[in-house]
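Right, subunit A next:
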Amino acid sequence: MQVTEYKPKIVAFCCNWCSYAGADLAGNNRLAYPAEVKIIRVPCSCRVNPMFILRAFQRGADGVIICGCHPGDCHYTSGNYYTRRRMALLFSMLNYLGIEKERTRVEWVSAAEGAKFAATMNDFVQTVAALGENKRLEDLRCKL
Partner candidate 1 sequence: MQALTREVLLDRAKALFADGTVDRAYGWKRGEFDYDVTPGLFRSVEEMEKEFVFDDFCGANFSKYLVEETRKGEGKILVFLKPCDTYSFNQLLTEHRFDREKVYAVGIPCEGMADVTKLKAEAAEGIRSITAEKEGFVVHTLYDGDKTVPRTEGLSERCLVCKSKKHVAYDELLGEDGEVADSARFDEVARLEAMNADERFAFWQRELSRCIRCNACRDVCPACTCETCVFNNPNSGVESKAPVTSFEEQMFHIIRAFHVAGRCTDCGECSRVCPQHIPLHLLNRKFIKDINAFYGEYQAGAEVGSRAPLVNYTTADLEPGEAVQRGNEHA
Partner candidate 2 sequence: MTKNERMKEQILRTSGVNPLKCMRCGKCSGTCPSYDEMEYHPHQFVYMVETGDIEPLLASKSLYKCLSCFACVDRCPRSVEPAKLVEALRLMVIRQQGANHFKADDIPALVDEEIPQQLLVSALRKYSK
């Protein structure tokens, strides 16, 4: 009998200017990270609406990570500062509701940090995989 290893579903929102380019750089340098990570390109991390994150969990994502330019380096000068506040409050709220806090993360990855991107994704996938399936914030109907 073959036991299929549990593979978490990870949604990564990456800003176009830094983190998406960082992910590209990881690719250029052939720095491997798990295939469970799927990237959605957004112009800026501040485009990420908390509703998208909840949507991902509803649809069965096990972890959501948002990557943007380092604070101070935002292509739009201040976008990631707003992201930082929004996600600080959202994550704290999810934690308050008893959702495992390890399932959400914000990481600043510059266009030069391909290695950091790969390392972050490796770590995040490992952390989420250790938690197992997202049972607390999923909508079972989606699995029909």
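One rule holds in what follows: a contact is a pair of C-beta atoms (placed from the backbone, for glycine too) under 8 Å apart; a residue touches a chain by one contact, two chains touch by 3 or more; residues count from 1.
Selection rule, in plain terms: all candidates are chains of the complex that A comes from, given by their letters.
Keep in mind that this is a model prediction, so the values were computed, not measured.
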Within this complex, subunit A touches, out of 1 or 2, candidate 1
So in the complex, the part of subunit A that touches candidate 1 is made up of which residues? 50-51, 54-55, 58, 71-72, 78, 81-82, 84-101, 104-106, 136-141
